[in-house]
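Heads up, this is only part of the complex; the chains shown haven't been moved.
Order of writing sets the chain letters: A, B and C. Residues in each chain are counted from 1.
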Amino acid sequence: MKRIFDTQLIGPFAAMVIVALIVALTTERFLNPGNLSNLSLQVSIVALIAIGSTMVIFTAGIDLSSGSMVALLTMILAQMLKFMGIPLMLALPMILIVGGLLGLFIGLITAYGRIPSFITTLAALIAFRGLALTFNNGSPIFSLDPALEPIFYGKLAGIPLPFFYLVFFYGLAAFVMNFTKLGREIYAVGGNPAAAVLTGINVRKVQTTTFVIAGFMTAVGAILMSARLNSGSPNYGQTLELQAIAAAVVGGASLAGGRGNILATLMGAMTIVIVQNGLNLNAAPSSVQNIVLGLIILLAVGIDMWRAEISALMGRIFGRSSSGSAQKVKKGV
Amino acid sequence: TAQAENYPAPVPLQDGAQAPIDAITPTNETLRIAYMPPATEFNYYIAIGEGIKAVAAEEGVEVFMLAPQSGADINGQMGMIQDVLTQDVDAIIFGTHDEFAAAPLLKQAVDKGMAVLMINSDIPNFPTPIHGVVGYSQRNGTHNIADWAIETYGDNPLKVGIIEGQPGYHSTERVGGFLDGIEGNENFEVVVSIDGKWNVEGGNTAGMDILQSHPDLDMIFAANDYMIIGASFAAKALGRRDIVLLGNDGDTSGLEEIAAGNITATVNTSPFLMGKAAMHATIDALNGSYPGGWIETPTSIEDKDGAISVLQEPEKLFPQPSKEY
Amino acid sequence: MTTATPLWEFVDISKAYPGVLANDKVRIKLLPGSIHGLLGENGCGKSTMIKTLSGVQQPDSGQILHNGQPVTISDPQVARDHGIATVFQEFSIVPTLSVGENIFLGNMPRSRFGVIDWAKVHSEAARVLAEMDVDVSPDAITGTLSVGEQQLVEIAKAVAMDARMIILDEPTAALGEDEIERLHQLLRNMRGRGTSILYVSHRLDEVERIVDEVTILRGGKVVRASGETEINVSEIVSAMVGEDIGEHYPKEQNATAEVVMEAHGLATASGVTDASFALHRGEVLGLGGVLGSGRTEIARALFGTDELSAGQLILNGKPVRFRREMDAIRAGLALVPENRKYDGLFFNFRASGNITAASLGGLSRLGVLNLKAEEQATHDLIRDLEISTQAEEKTVNFLSGGNQQKIVIARWLFSDSDILILDEPTQGIDIGAKIAVYKLINKLTRAGKSIILISSDHDELLAMSDRIAIVQHGAITRTVEASDLTHDDLVRASADTTETNLEEVFA
């Protein structure tokens, strides 16, 4: 437990709480129970996809493909449900498998083709959107299946189902990253790939695996997206990949790889969604929303980078007490 | 001629906006026509395209569609028009989000003797002379649904939320028409107005957020059907089945949602029929039998019963309804 | 020894990093025409001092006098303008640029209009390389050269400046005996022309050979100042470490007759041509050879990194074939790579993650790691190998080079390997840490493990090996008892002279 909730979580957690406080103080209806359960709906899709994006980032890769993959998968799901008569209970696992396979495909090209993941996933970002457009003449497909909606809008004991998906998948991801061989190997590959090779870690396999996980989690996100809108569309998920990366980055994951806590990504995603929700509740125009989101990303990374300086400054202002903590936070895995 | 049956009589364009019909010089044996909407991402333009194709098949002319994926990609659309200008097409039916950007290229097309018609527009003074404009009046359509709402619900005070599209002509006109319609009516109070980005996803988020910030809303008007479909999921999730949801377009899926009782009503603008009218007018222009001008296609307000009766004529729809009504 | 006014004088230079006082009132006087050794353990502040003198960073306090006048060296360009040229410890070549460009990096010859004069870049670079007797084309892309050649390019950068003072921070770490001798000759020539030279090295044999005076640092402070006495290695060592450390090469004989590994005619595409040897249980088999002779490549071939194109490897009497590193590790092999920084350590992990990295399979059941066992084993190894206890809590980038090297070796102790290949295991670490590594080698052989030791430090190789295999052009030409070889024999035997009659050398 101590291992999962380590010091790397403090920063992102503090950021989330501060942001929530500010929003709560300035916005009446923020703390309504209805709005709070709303938040878990709003955050769910991007936060689930961000699990995969974060793992890829831990290996020092990047996944730009998830937004387009969501579009493609919602179209495939819609096609299966509406035009191929495949029952929901069969279609859902198939979508998860397709997501995993698309991830596998990207992973194999990246790892075994020695092509930087920025390139492979950039190509996928463009090509998947094109593939999504080949279905149904590029038109959205609506009203898929009445049984689809409850997957997103359903509740258990008054709590929205997406909340439970978040708990389940983030629990699993935290377990994998902290207690399994795979998790350790992911950090090792991101930390020093050359050393990982020489210690017998199958670097390419590990990289490929993270893309399979990313594809699978993107499929989970795509299912929720389809359930939310009871439809598939080649336009869904635009810039979702950037939001997922932003969540990881606001959560403190280093793009250089090897460093970060998967639970911090959830907090990063929450921070972003709380701000957006607060702005929406105040009917702020999208111009303001964009500007604020840009600033949050910059601030989150900036604070992380300048931690030593800030702590030194704090030390100078409030006496020497906090000087030691700056070093500690960098503690490894 | 046959034109009266195929489309309403054209209204002359404003002074200097009409390109001469007799300067059109078709070059191909089998007429070759380019349909160039602003984007493929809107089902609406695909539906128009199907209307165009249907007439093309009847009349034995060749038609192809070329458009960027995103409606924001005006640069991409201009690139495509530019590429088409180097080909031997006889006519261009276009729609654009930026008339001024398209103007210099369409001037070239007119100068080359192509027939040039604009679709889904109600602007009778395109910046450079063209041969015709086909579309419904955006402002009148949503003004009508406002009138309909007053008639149907206007007896009690109502709090209204508005979901706009991304800023621009279409959003301004549609929202403006609705606001014009309810102006002066004390029972209608607009309490919130936010951007739903023209799509289902954006409409859903916007709906969720305005229903959170204004739980007492009685009515939501969205500037297109996709956004109101998105908002309907939000209303359903929050247990607000009683809320009045109004859209605009008459998209097949929008009509089906109305028939299913998830949405209250929409402005049906019959894109498929609009496409047919535009294609007939274009062919007539190439034959010299179209006088030029704006063809206003009719709109209607469809509630549940109306939607069902529209859905009972699937030959006038695209895409086809998912079931028989 | 001259008594002229110092060319440079550094007075009470102090520099602190967060948490460490890296230089504490350091004073150094540099005379023209003299080679001045700056010595001390890892982390004592040598490189910090050099960075200050080169304008890379500013001292917190203290004064720098040039010909008696105070100056401020605000950036590397200012240092250059004052005639200071520096060869840094960290490689500072740009691998994607040509040799010529690297030599003039930041200082490219330009025409009147500020346009780069490529003809001059080429000709000047060629001149400098010729002067240094280095056979590399100025147009070659530096990244494609061997490590040793890159180091020579690095030195050429300083030479090209024709500087009045030249600073070299461990310039010989990646060089072989032959190149070191050539470098020394170059430095002696420069000294003859009145250049003042500041020289850092952990190879004390070198120091004895070339240095005129020394300054020794310990914990950031000067403990012995310039020119006090004759240079004597054991005194230097005790001044550096602060205590008498006794035997420099505490060799134990643990070799047995049992053969654990045999190589027959190994060859790879990367340059191994014909490597044959037998390795005994408890033995240290040294690989001796000049720079680029292919010792590292033999290690890679044994470890499954490079595919064998010919030959056979026999392990405990059974032929084996490794297709990748994992196969070799499973069979009980271990490789401590030449460059621990780039190929060895995970700087994002604490000691535990580094130590268990090669044994994750054994440490986990159904993919789930036994973290308790990991902590315990790490704790024990840190205690047994006398690794800084900070390693338990902090990531390894905070550790000294010696501690880092011990952690890499500890990885293979934990994986329970039987055969360890140590490629330059003491490169860049101080004498105290070296001795710790030697003791570790003894401990390993005592436990019946076998070691293949690659080292360019001939004294070390001779002292710590039981037998030595001579490597030339990727082939093992001869294997002899270490005790039958002298330093000179080794130099001659491994020299790059195909005509040399080896029988004669060993006669």
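In this text, contacts are C-beta pairs under 8 Å (C-beta built on N, C-alpha and C of every residue); 3 or more make two chains touch, one makes a residue touch a chain.
Because the structure is predicted, anything quoted here is derived from the model rather than measured.
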| item | value |
| --- | --- |
| Full complex expressed as chain labels with copy numbers, beyond the one copy shown | A x2, B x1, C x1 |
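What we mean here is this: only the chains that are shown with their structure count from here on.
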| item | value |
| --- | --- |
| Farthest chain (mean CA position) relative to chain A | C |
| Chain occupying the middle, per Cα centroid | A |
| Between chain A and chain B, centroid-to-centroid distance (C-alpha), Å | 36 |
| Separation of mean Cα positions, chain C and chain B [Å, integer] | 73 |
| Contacts with two or more other chains, residues of chain A listed in rising order | none |
| For chain B, residues that touch 2 or more chains besides their own | none |
| Of all residues in chain B, those that touch chain A in their complex | 40-41, 43, 46, 69, 192-195, 197, 199-201, 204-206, 208-210, 212-213, 215, 226, 229-230, 233, 236-238, 253, 256-257, 260, 319, 322 |
| List of chain C residues in touch with chain A within their complex | 18-19, 303, 305, 324-326, 328-330, 335, 337, 342-350, 353, 356-358, 360-361, 363-364, 367-369, 371, 393-395, 411 |
| Residue ranges of chain A in contact with chain C within the complex | 3, 179-182, 184-185, 187-188, 190-192, 194-202, 258-259, 308, 312, 326-327, 330-333 |
